[in-house]
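Removed from the display is one protein chain of the complex; every other protein chain stays in position.
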Amino acid sequence: MSALLEISDLRVEHDGNPIVDGVDLRIEAGEALGLAGESGCGKTTTALSVMRLLPPTLKQSGTITFRPPGGHAEINIGRRTERGMQLVRWRHISLVFQGAMNSLDPVQKVGAQIAEAIRIHERDLDSNELSERITELLSTVGLIEAVAKRYPHQLSGGQRQRVMIALALACNPSLVIADEPTTALDVVMQAQVLELLESLRERLGLALILISHDLGVLAETCDRIAVMYAGRIVETGPVDSVFAHRQHPYTERLLDGLPMIGGERGIATPIPGSPPDPGHPPEGCRFHPRCPYAEDRCRREDPALREVAPGQSSACHFAPWKSWPPVEPKQPAGVER
Amino acid sequence: MSGRWLAGKVAAALVTLLFVIIFNFFLFRVMGDPTTQLARLPNSSPEEIEKLRADYGLDKPITGQFADYMGDTLTFDLGISQRSREPVWEEIKDALPWTLLLVGTGTLLATVLGAWLGVFAATRRGKKADTRSLNFSLFTYSAPEYWIGIILILVLAVWIPVFPAGQQVTPGVEFSSWWAEALDVAEHMVLPVAAMTLMLLGQYFLIMRSSMVDVLTEDFITVKRATGLPWYRVVRKHAVPNALLPLVTLSAIYFGAVVGGAITIETIFSWPGLGELSFEAINDKDFPVLQGTFLIFSVGVIFANLIADCLYFVLDPRVQAK
Partner (left out) sequence: MSPEQAVLEVAADTPVAVSDRSVRDVLLATRRGKFALAVLGLFIFLAIFGDAIAPDDPDASSLDVLAAPSSDHWFGTTETGADVFSQVLAGARVSIVVGFAAAIISAVLGAAVGLLSGYFGGWTDRILDALENWFLVIPTLPLMIVLASLLDPSLTVLILVIGLTSWAGTGRIVRAQVLTLRERAFVERARALGAGDGYILKTHILPNTVPLIFANTVLIVAVAILSEAALAFLGLGDPTSISWGTMLENAFTSGAPSAEAWWYVIPPGLCITVLVLAIAILGYLFEEHINPRLQEQG
């Protein structure tokens, strides 16, 4: 039991409606875990719960255990007070948001924002050491020293995103959560940022939770991937295995929509229907109304997440799937094995 | 390059000022020249009116009158009061400090209290404290300020005679020192300033609250929390400075309402400022004075907008870059 972060039965609800409905996740030190799914499936909420940053209208329950490397004591995030969490945040776990447009205080210089974060956790630095640290951090992400004196609006989108990454690394955390870090960027900058994240990860031994609805991004950077649907994890496993041998119809449909170079040409078929309303999830398997392979059992029984191949788990009654029967675009077909 | 933006604003203000002065001239000629108003007053004979017309130069053609007016106004000659026969400018000069005292103190108090209350309510959005503040502010926002003034007089000057019911000093008293006189003025200031503050409080509160609510939904607030900053510091150091920016510009826009309030409140409390001067001018149909005070009020609004622009310039680095 030496996972860096272990989430067990995480539930988040709003007004009695579950947004995250029983999520289990593990991430090892230095590992990159991808979290995939449509918007609204609960990915960002899960990420924010790890840092206990949810707005007060959302109620969080479940166990989150963090084991900082280097022999520090185990941290039970669920039981920490707010003051206790302030010590954990940024020092051990930090965050990179999408679209750093509004992720930085518009009326504060960029260097000052990094300095502020550092000073919260390391009080004894004098101003020289502090500015050296900032310069170092900025150069790690490929920015020159002068950037520290600028305001966010004076930087380009790519530069702002790099500042966000520098900021996230400021206190040497062991886990960084990146929520759609490349969504607001163009393809070129996207590649640069991903490359940066990857090299930093190797160099610093960081663990990374990368959240994205863009499976291509996850395929490139992650070791393992977890797919979420309607507040639950429906499949997890090593990224190569999941991509090559998906074990859940939702994953299959998601990946089917991905054009693969060298694959067949055709028009991607979107998954018909839309995610369920958090207040009224369907009976049985949550995905069954949109699943082309749904059968009677799926309408009655809610499948649990279970291991169906080495290292790979799925929440589908019919997993393990050896192959995926072709599907008529508009009608669910019968299941063939 | 940032200085240029500021210079542009000053230039625009001067241009607006010029138009106001020109407009002022035509406004009072709308219903014929002012002597036609006098014709309605009893006791004015046609000869008197003719003489007045000549005195005021109203028998000249309109272009001549306009030239006179522009020349006069730009040299601070705003005419002679019909009632007191004193130069209008002198009367305005005497009254102006009192109005500034009232309006300045009231605005300052209202801004500070309103902003504080706005932050208080926004950080407790949806809870009882928020709803109560909202209801209170909506009430003071809707209530006529002179009515609040009258009630203040009723409660705090008549029922429980704590404060004087009017004027700026106790009449007929010799003061031993300027300090004693200042205290006396301060005592007389309490109720009028309270009325002015209550009138503006609602507005500033609503603006600040809405601005804070907007700012608190921004991503950077979550990021600041994520860095481990305690909540009160996130609010104080990052949310409030960003929320103050709209408050500055919006309160400048509302300055016109402040002027209106000054008129009615001064009237109630016999406070010897521009408002009281205007009120008497209305009753006496003293048009030179009305024209003069109207001009000064307009200048005040332009000036307030300019100050707000300058403040915004100082507070918002995004503007400085232009």
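Think of it as A and B in the order they're written, each chain with its own count starting at 1.
Methods note: a contact is a pair of C-beta atoms (placed from the backbone, for glycine too) under 8 Å apart; a residue touches a chain by one contact, two chains touch by 3 or more.
It should be emphasised that the depicted structure is a prediction, and the values quoted were computed from it without experimental measurement.
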item	value
Shown chains that the omitted chain touches within the full complex	B
Chain not shown: contacting residue from B:L154, B:L183 or B:V314	B:L154
Residue of B:T73, B:N242 or B:T267 in touch with the missing chain, whole complex considered	B:T267
Absent-chain contact - pick from B:Q82, B:T107, B:T123 or B:S298	B:S298
Full-complex contact with the absent chain, from B:L113, B:A143, B:V169 or B:V185	B:A143
In subunit B, positions touching the absent partner	16, 19-20, 23, 27-28, 30-31, 37, 125-126, 138-139, 141-144, 146-148, 150-151, 153-154, 157-159, 165, 210, 213-214, 217, 253, 255-257, 259-260, 263-264, 267-268, 278-279, 282-283, 285, 290-291, 293-294, 297-298, 300-302, 305
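In the analysis below, only the chains that are shown with their structure count from here on.
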item	value
Distance from subunit B to subunit A - Cα centre to Cα centre, in angstrom	54
Interface residues, subunit B side, partner subunit A - complex	218-220, 222-231, 238, 241-242, 315-318, 321
Subunit B partner contacts - residues on subunit A that touch it in the complex	48, 51, 53, 82-83, 85-91, 94-95, 97, 99, 101-108, 116-117, 120-121, 151, 153-154, 164, 167
